[in-house]
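Then we have chain A:
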Amino acid sequence: ATEISLFRFFGGCSDEYANVTDLSKAVGECGIIQVLANKFNAENKDGIVVKTQSVEWGVYYDRLSANVAGRTPPDIAVMHRSVLPNYQVRGLVEPLGKHFATVGVDVADFVPVAREGVSANGEIWALPFDLHSLLWHVNADLFVKAGLVDEKGQPKLPGSPEELLRHAETMKARTGKAYLAIPSQADPMPTWQYLSWVWQQGGNIVDAEKREALLESKESREALRLLNVLYAAGHANRKHDYTAAQQAFLSGEAAVLINGTWGVDVYAAQARNPNSALKNYVVRDMPNLYGKEAVWSDSHIWVLPKQSKPDAAKLKAALTFLKFLNDHNFHWARTGHLPVRASVLASAEMRALPHRSEYTRTATIATGLPPIQYQRALMDLLINELNSTWLINKPQDKALANSQRAASSILRRSRRR
Partner candidate 1 sequence: MADVLLRDVRKRYGAQEVIHGVSLELKHREFIVFVGPSGCGKSTLLRMIAGLEQISDGEILIGGRRVNDTPPGDRGVAMVFQNYALYPHMTAADNMSFGLRNIGTPRAEIEERVAAAARTLQIEHLLKRRPSEMSGGQRQRIAIGRAIVRRPNVFLFDEPLSNLDAALRVQMRVELVQLHQRLDATSIYVTHDQVEAMTMADRIVVFRDGRIEQVGTPLEVYRTPANTFVAGFIGAPKMNLLETRVTAASTGRVEVALPGGRAELAVDGRALASGASVTFGVRPEHLRRTAGEGVFRGQVKALERLGRETLLHVTGTDGASLIATDTGDSPVRIGDTVALALEPGSGRLFGGNGAALPPAAASAA
Partner candidate 2 sequence: MNRTFGDRLILVLVIGAAFVWMMPMLWVLSLSLRPNEELVRSTAGILPWPKTLEHFATLLRVSLTPRWLLNSVIVAFGMTALTLLLSSLAGYAFARIDFPGRRAVFLLVMAGLMIPEQAILVPLHAMLADWEMHNTYFSLIAPRLAGPMGVFLMTQFFKAVPRELEEAAELDNASRLKIFWSVMLPLSRPALTTLGIFTFLFAWNDFLWPVVTATQPEMYTLSVGLGSLQGNFAMSEGLGFLMASAVFASAPMVILYVVFQRYIVQGITLTSGK
């Protein structure tokens, strides 16, 4: 038997799904990937055993780096598309184009945005797995109660910053509930929202060509201002962390939860529970406040880290598993993420999934960070700085100035090579 190691985040649920191989029983990111691995281990004919190592999301990349740096990389690892350049530029991941051809992964079936995300220098470097981005998860009942509905009785979302604030005031006045719930502490969510708004204004935070930071631009200031206005007015609780924000939404204390595609399945399931305070759950694409449609997005992708001692059997086993994952792309999409295979997107079973019709535009307006190195360092620093504007009332200009300076120093290395 060939044992290969799989390195991933998505949480640990090996106990809950200890021996489950029935995909229909699996819920959520963790459940589905766990059951996929179980199923593969149970059913593959080559005696391959995939050993999963699940690492907490917050320290995942530290761990991955440490493993790669320590010359003990896993055989397979999940990562975000935005991080790939770091590894690809340094030659730390296997090129996969040729291998995909051998094992029968059809590269042509990938939707273009996904394929481009994993391509560089005319080579494919990873298996794209999904496209995920921000959504507005909506408690329709509260919108009805606040009268924020269109003619069809559907929740009506704002079309400009001013309208957003008006709606939020209305919500507060009519229902006593907060308009927004957003994880604002130790979480990247507000930063992703901020990015979306920067892009909606036609701006950006880095110049990919010149490899320069643009954090003090007027678009950047405006996006940050809007966020802080919302917090200041009490339309979102600045102290919520991920769990608290989610809890506020599920218990009907907030009308909109800003969270990713991965939540759809979970919230839908919650809403079906008769005891739940959230009864009428719907999903919406990120509303366009500034004119240009855009929403932050990223992809989960699978890479085969370069081994210091290449092992053909393991490589083959890893590729077999990648093929298996690609074949089950649909099941991953059940989490709420968008599938990356055109054939899956178009399939009937896909269309049959709940709420999917409610955020069809996301696939087209999804925007990612430009392909530069050190994205993660950049994001971490941005998250910290932005958070501090509402958490400790750091002046917004100062936060952006600090970010600009730090980002420049990070990008320096990127410019050098």
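Here is how the candidates were picked: all candidates are chains of the complex that A comes from, given by their letters.
Just so it is clear, a residue touches a chain if its C-beta (ideal position, glycine included) is under 8 Å from a C-beta of that chain, and two chains touch if they have at least 3 such contacts; residues count from 1.
Note that the structure is predicted; figures quoted are calculated from it, not measured.
Asker: Given the candidates 1 or 2, which is the one that touches chain A in this complex?
Answerer: 2
Asker: Mind listing the chain A positions that touch candidate 2 in their complex?
Answerer: So the residues of chain A in touch with candidate 2 come to 5, 11-12, 14-15, 18, 53-59, 63, 66-67, 69-72, 243, 308.
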